[in-house]
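Heads up: the structure comes next, in structure tokens.
With one protein chain removed, the remaining protein chains of the complex are shown where they sit.
Coming up: chain A.
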Amino acid sequence: MTKTPSAARLAAIKALLFALCLVPFALYTQRWFDDALGANPIEAITRGSGDWTLRFLLITLAVTPLRKLTGLNWLLRLRRMLGLFAFFYASLHFTTYFWLDQFFDLQSIAHDIMKRPFITVGFSAFVLLIPLAVTSNNYAIRRLGGRRWQSLHRAVYAIGILAIVHYWWLVKADILEPMIYGLILAALLGMRGWWREQERRRQIAASMPRPMPGGKVIPLVAKSPR
């Protein structure tokens, strides 16, 4: 089970995953040209791309916990692609916004980013994604060094939280869906927090001097007979 797939196998898995990640894009493109996106296709595209950005962010954030829980270490090899797809859908989402929705009206876009809190937050999330996407390659990891690269990429936790706030603030009244996504994010981040805490305790325990063997145990509280 925990055996790592061969290089050829892994390449095949990656190719399959790549195609799978493009399915939402393909479906929306087809529906756009078939005029099958309902009465307000621009809204449908904006929302669809927003949904898929968030889903890919969560899928990417699920890789590490999944790896820990299953012991399938090779899952880590898929993470970069998933993260880049999150960026791909975010770029589509942003493009829909500034092209189809705002039609390059820079003044109106600037006004939106300043004045509409959910746009402010979504925009921050997108801007934070850019350096992560740019450094998602081996060259950047080598240049930055593993430690610096890793702390940079911890920004993805903040991006996840901003994405949920963005969604929460944009719905008018029905917070059910942002709440579900929010709970998933909380679980994914919570697991990390838990594991980190466990790890910290283990390290503290390991660094403590072991009790001297051979000593006598003195009870501090006398047990009352009952």
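FYI, a contact is a pair of C-beta atoms (placed from the backbone, for glycine too) under 8 Å apart; a residue touches a chain by one contact, two chains touch by 3 or more; residues count from 1.
Just so we're on the same page, contacts and distances are computed from a predicted model.
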Legend entry - From "glutamate synthase (NADPH)", "Protein-methionine-sulfoxide reductase catalytic subunit MsrP", "3-(3-hydroxy-phenyl)propionate hydroxylase" or "Carbohydrate ABC transporter membrane protein 1, CUT1 family", the hidden chain's UniProt protein name: "Protein-methionine-sulfoxide reductase catalytic subunit MsrP"
Inset, instruction - Could you please point out the chain A residues that touch the chain left off the display? - result: 38-40, 42-43, 100-101, 103, 108, 111-112, 115-118, 169-170, 172-174, 176
